[in-house]
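One protein chain omitted, others in place.
Then we have subunit A:
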Amino acid sequence: MKNLFSLLKLTVFTLILFAVIYPLAIYGIAQLAPNQGKGEIISVNGKVVGYQKIGQKFDKSNYFWGRPSAVDYNAAGSAGSNKGPSNADYLALVQKRIDTLLLVHPYLKKSDIPSDMVTASGSGLDPNISPQGALIQVKRIAKERNLAEAKVKALVESKINTAVVGPETVNVLELNVALDALR
């Protein structure tokens, strides 16, 4: 019994050390981080339009679209589709997404479509698409917005994030915010 009491006390003190002091110290340091560690936000004219890291749903034809999402970009939940690579229903869904893309972008060849545009991301909140995924939408956007195709293409190219290592990405929200500002 005395032993149990000792262990309880040890638990309480280690709890204070690891579950109170440690997170509070990190919380304190986070106050120096972008937006005080509450997540980086993107604003337009002082109005918050989203989180830089969190993908959001774009299905209007005058915006660049992101990837398919298993949770429909619900940022209070996150998940992938968890569909296996040989699942027939899943493969039919991918085929349907390809057909839809071809329908909306009649100028595309099948081999232009990158796989990230027809597959759901792991989190359902992927903020990025591949540069190719953005480029295939340029013609549609230019037409919808009455903009010169070259101008939209240049915008996309300016928004491609490259790094020394790792894949090239385009942040869809940032691209669309810049698109709205384009005259």
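Simple rule for what comes next: a contact is a pair of C-beta atoms (placed from the backbone, for glycine too) under 8 Å apart; a residue touches a chain by one contact, two chains touch by 3 or more; residues count from 1.
Here is the rule we use: contacts and distances are computed from a predicted model.
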item: Candidate names "Tripartite tricarboxylate transporter permease", "Multisubunit sodium/proton antiporter MrpF subunit", "PqqD family peptide modification chaperone" or "Potassium-transporting ATPase potassium-binding subunit"; UniProt protein name, chain not shown; value: "Potassium-transporting ATPase potassium-binding subunit"
item: Contact residue for the chain not shown (choose from A:Lys57, A:His105, A:Lys139 or A:Lys153); value: A:Lys57
item: Contact with the hidden chain (one of A:Val118, A:Val138 or A:Val156); value: A:Val118
item: Positions on subunit A where the hidden chain makes contact; value: 2-11, 13-15, 17-20, 22-23, 25-27, 29-30, 33-34, 36-40, 44, 47-60, 63, 67, 73-88, 90-91, 94-95, 98, 110-116, 118-130, 132, 163-167, 169, 173, 176-177, 180
